[in-house]
Each structure stands twice: as structure tokens, then as C-alpha cells.
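What follows is a short report on a single structure.
Only one protein chain is missing from this complex, and each of the others stays in its spot.
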Amino acid sequence: MIAYALRSVAQALLVLLAVALIAFSMFRFVGDPVANMMGQEASQADRRALAEQLGLNDPILVQFGRFIGDVAQGDFGISYRHGRKVSDLILERLPATVELAALSAILATVVGIVLGVYTAIRRGGLLAHIIMTTSLVGVSLPTFLIGIGLIYLFAVELRWLPSFGRGETVKIGWWTTGLLTPSGRASLIMPVVTLAFYQLTLIMRLVRAQMLETLRTDYVKFARARGLPESRIHFKHALRNTLIPVVTIAGLQFGSVVAFAIVTESVFQWPGLGALFVQAVQFVDIPVMATYLLFVALVFVVVNLIVDLLYVVLDPRLRAGRIRPVG
Amino acid sequence: MGSSAPERSTRPDMPVPVLSVRKLNVAFATRRADLVALEDVSFDIARGEILGVVGESGAGKSVTGAAIIGLIEPPGRITSGEIYLQGERIDTLPLGAMRKIRGKRIGMVFQDPLTSLNPLFRIGEQIVETMTVHLDISPARARERAIELLGEVGIPAPEQRIDAYPHELSGGMRQRVVLAMVLCTDPELIIADEPTTALDVSVQAQIITLLKNLAKSHGTSVMLITHDMGVVAEMADRVAVMYAGRIVEIGPVRDVLKQPRHPYTQGLMGSIPTLTSDADRLVQIPGTMPRLDARPPGCAFHPRCPRAIDRCRSERPLLTGDDRAMVACWLADSREAVS
Partner (left out) sequence: MQKHQRMPVTRSRSFRSSLYRAWDSDLAWNFRHSPVAILASITTVSIILLAVLAPWVAPQDAFDPGAVRLEDGFLEPMDRSPATGMLYVLGTDSQGRDLLSAILYGSRVSLLVGFAAVGFSMVLGVMLGLVAGFIGGRTDAVIMRIADVQLSFPAILIALLVFGVGRGLIPPSQHEEMAIAVLIVAIGLSHWAQYARTVRGSTMVEKGKEYVQAARVMGRPSFAIMREHVLPNVLGPVLVIATINLALAIIEEATLSYLGAGVPPTQPSLGTLIRVGQQFLFSGEWWILFFPSMALIVLALAINLLGDWLRDALNPRLK
């Protein structure tokens, strides 16, 4: 078990290192850092001096090492477009994205599991069919259209909810939250639903498929043969077995919610990291792009790690390092 | 008691049989047509008796077992026939009432003990669960009883093993646990569907003996479904041979094995290797059993039967005989005896 944990951590670090390499390459080789900082008019001599100062003539490995060091200390360079420290930009916009992503993930998971179990148990029923068809449509549509659709319905026609921005936010330390004000909460509703939608359908289908498969297993058949009531079979035997693989995949989804937020933030002009990233792509703001990549990779890796370790806790078959049969 | 008792009992002076199946027909609805899986299957099992049901894969043995315990799922359904448990009709019971019988009065053992047990729960929990659902018993008392049962089925140190997970036990151990789970409600009938097929050969004999002893000591009847004649020879009192959804021969084990009357049974007997047999090769019955959608008219076996006569091709033989032994073959009918 310890070996498994260590292996997972080692793999995680490897992935981070690889991503760091890509980020470094972007910083160093895409576009010209010197030109970006000095503009077109600078003289050759000035350029060479700056290059020397930035350490651009050192061996690559050294530069990479320096890069890692900088990153570890939280120094991600200066944004080409904004002229400010990237780390500042990130911190500023982090709360917006985190609130959005966390609420979406929770919504998607809870509702996804409930609907998934329901459509599996009541397979063939009318409501189950409606839910499945709606989910199919939902999955086919691009997220931004769903967002726009919601805006049209709730902001333009019904005028219940605001159509962009975070509303009023409250600053606590360096964090800003929208949960403490009515306008903040109202502004959260549509973006959260939009972002959650895709995840929700994914989780729902996954749970449903897993549940249907579990209901076909021998131990469920045996449980039926033992005369156990259907409710107990569904909610005790089948559900626990269903949720284990679901936890893995759902957990992985959590990680990607942060990245999926890119589109939702653009639709609702949500001042988060995703919107920052899109701007960076439009203006080829390399430092921001590379840092965002690192950030997302970090989130993924951490989430993956947690899920890996959680799996072991949940499945007793994995807990015993070696399976020792008795008798 | 309810509906009419079975028309005939196996022995007129004996009490009502534990299980009585009368002209059971099961069919599966498919896109094109209904496929008949069981056709007019009838047999009895007396109290404390072990009936072996043999046949090739697809002959309908498992379907029979599933029908009795009420686990036939759509697109399958019982199209006609009656099933009686201790003289009470059970095939027409509503779902709730059948659930009370299932697991309590009729138990079922499946082929693969590893997949029969939920890997996430300890074996003790699963045994206790069965008891608390069916019996009016406290969890504490149920746990004591579970430990007793584990000891009875031959699991060493049951007080400790009771908290083990299924994957921590070997195949033979798991099947013993399954037997304990099935016996914990003291059922009147156990249906064992290929209970030893998934086990190592060395363990098979142990489980067979165990099952036989348990059945005798608890007075439980057993319907033993298997494709292995050897297992039947070891364990059963009577045997029913199934072919293409019908019973073709039924009778006491020793008689049927020593003097099989149906050509199919004869073929099967010729294919059991024994140390003392003279034959150099196993006699294999040529051809294969017809699929559900390709059953020939008349006797289903006639295409493979070395002694088929014209009548076999057009008319389906019915089970005839006395209380002890019956066979469905025109040739066995004394009036049609072939010289």
C-alpha cells in the first residue's frame, strides 16, 4: 500500500516535470522574450545586454533549473499584455474560478449520481427516457450555446438573473467571494449551471451504466436468490459497488472543471482564470499561457493523486498488499 | 393450502413432495418469434431427496432452476404449467410473496462462488443479512448462528473468518460460505446450479460430499443441476436427463446409470471415462444439440439417434413409465420394441 502511494506520487511529479518542460519551452522559444520586453526599437547592444541579464545564453539545462526555481518560489514572470506580475494576476482571479468550479463540481456530482441511479433503477420508465434524451441533447450542444440560451431565458426574457459578471463581491483577506451578497449569489447561478451541465450528464451516464452493469452481476443475482428486498439490493449492494469506479472518473472530472471553465467564463464575462487564459491566447501573452498550463496541470495532478489514494481506501481488495487465500 | 394438489404423487403412500413441477413451459420472446426453452417439464422431488438434473449446455437445466425460484427475467416467461412447494402453488404468487419464499424456503447456489459474494462486504455481514431479512432474529443471535454454520460447513476458526472478505478466501472456502448462506434459513429445497464446475478438481469432491451430508443432516431436498454425470453418480438419489428443453429420462440414479433406456442417456454413459472401461476412445455422440430456434419436429434427439425410426421424426414421445422411472422414447415403449 505504501509502495502504491509512493509510486503514485512519483508519477505525479514526473507529469509535473514534463509540463514544466513544456511551459519552459514556451517561455524560452515561442516568440522573443527580449523583443517582447524591449519592443522593436531597441538597439542590438541593448538587446544583447538584456539577453545576458536574463541568462538567455546559459546552457539550456541551467535555464530550466532556474525556471523550476522561479516557479517554486512563485515567480512566473511578467505578463506581456498587462505588464504586471503573472502571479498577481493569477491570485486576483483565482477566487472567481475556484468558486465557480467548486460549486459546479458539487452540483454535477450530487445531481448526476441521483439521476444516474434513478434512470438505472427505473430503466424504461417515461421519466427516465425524458431524462436520458435531454442529456443526449445536452451533451451534443456546445457549452457556450447552453450558456447563451440560459442568458436569453433568464436575463433577457424573464429578467430574473444578471447576464454577466460576478455581482457584488466581498473581500476576505486576499480572497474575494460572491457567496455573501444576494447579487453575488444570483450571478453565480447561471454560470454554475452551465458549467455543471456537461459534467452532470457525463456523471449521470456513467453512474447509470455502472449501476446497470452492477445489477447484472452474479452477486446481485445471488442476493435476489436469497430473497433480499429490491431496495436493499439497489441501495446497499449495487450502489456501493457502482460508486467506486464512479469516484475515480468523477474525481478526474473535478480536475478538468477548472479548465472547462474557460468557455463558461467567456460567455458570462466571469473574471476568472479561464477568461484570462483566452485573452492570453488572443494576444499571445506567453507568460500567462504557460503559467495557466502549469496551474491546471498542478490541479489535475493533485486531484488524480487524491483519487488514486481514495480508491485504495474504498476497495478492500486493494487494501491487502498481497491477496492471501486461506484454506 | 389453496390450489389443487399435484395430480399424481411419486409414491402413493408417501407424504406430499417438497417440489412438484407440472408441465412447465418457458419461452423467450425475441424479435422474430417466441423461442421455447422448456417444454412440458414435469418432475417431483421428495423430502430429503437429491435429484440430479443433467444435460448439455443449453438443455434447459438452469432455466428450470430459475423458473422454480422465480428468477426468470423478461424476455423470458413461464407460459404454462404449475409449480408446487409442499403442495402450495408458487408460480402464480405475487412478487412480494415469492420474495419471502426465495432465500427462505428455497435456496439457490450458483456456479462461481467468487462472483456470488459481494466483494465489498465481509462474509459474516452477508450471512447475517440473509437471516435478518427472513427470520425474526436479532443481529447478535444471527451472528452466533453464522459462526455455527461456518463451522458446520468446515471453515476452520469460524469466529475469526467470519469477518473476512471474500477475496481473502480460496475457491473451496468461498463455496462453503455460500452453502452456509443458503442453509442459514433452513430451507426445504436447495437448487444447486453447477456448484462445483468453477472449482479445482481436488476441491470438487469435498464440496460434493459436504453438500450431500448437509442435505441429509438437515433433511433438505436438493435439485442438483450439472452437466457432469460423475457428480450425479456421487451424490444424487434420482436423476433426470434433459435434452433440448425436455426431460427424456428420469429414474433412480443406479438404474439410469447402469441401464439407461433413452438413446441419449446411453450416449452420455458411453462418454464417461472410467479406469476400468474397455473402450479405447470416448464415445462421442455425433452432432450437437439443436438450438432453441432450430428444434426438429418429433423427438428432438432423432437427428443424432442411431436407432431412430419413422415415428421418431414426426411424433414427440411423452414420458411414460411408472412411479420409479420414466423415459420419453418410442423405442422404450414395449409395443414398439425394436428387435
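The first chain written gets the first letter, and so on, giving A and B; residue counts start at 1 in each chain.
In the analysis below, a residue touches a chain if its C-beta (ideal position, glycine included) is under 8 Å from a C-beta of that chain, and two chains touch if they have at least 3 such contacts.
Just so it is clear, the model here is predicted, and its values are computed rather than measured.
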Visible contact partners (per top-of-document touch definition) of the missing chain: A
Identify the residue among A:Ser79, A:Thr194, A:Ser266 or A:Thr291 that touches the chain left out of the display. A:Ser266
Omitted-chain contact residue, chosen from A:Val71, A:Ala105, A:Ile131 or A:Val296: A:Val296
In subunit A, positions touching the absent partner: 15, 18, 26, 30-31, 136-137, 139-145, 148, 151-152, 156, 163, 252, 255-256, 259-260, 262-263, 266-267, 277-278, 280-282, 284, 286, 289, 293, 296, 300, 304
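To be clear about the criterion, only the chains that are shown with their structure count from here on.
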Centre to centre, by mean C-alpha position, how many angstrom separate subunit A and subunit B? 54
Considering only the defined contacts, which subunit A positions touch subunit B in the complex? 217-219, 221-229, 232, 237, 240-241, 244, 315-317, 320, 323-327
Spell out the part of subunit B that touches subunit A in their complex, as residue ranges. 69, 71, 99-104, 107-108, 110, 112, 115-121, 129-130, 133-134, 155-156, 161, 164-165, 167-170, 172-173, 178, 181-182
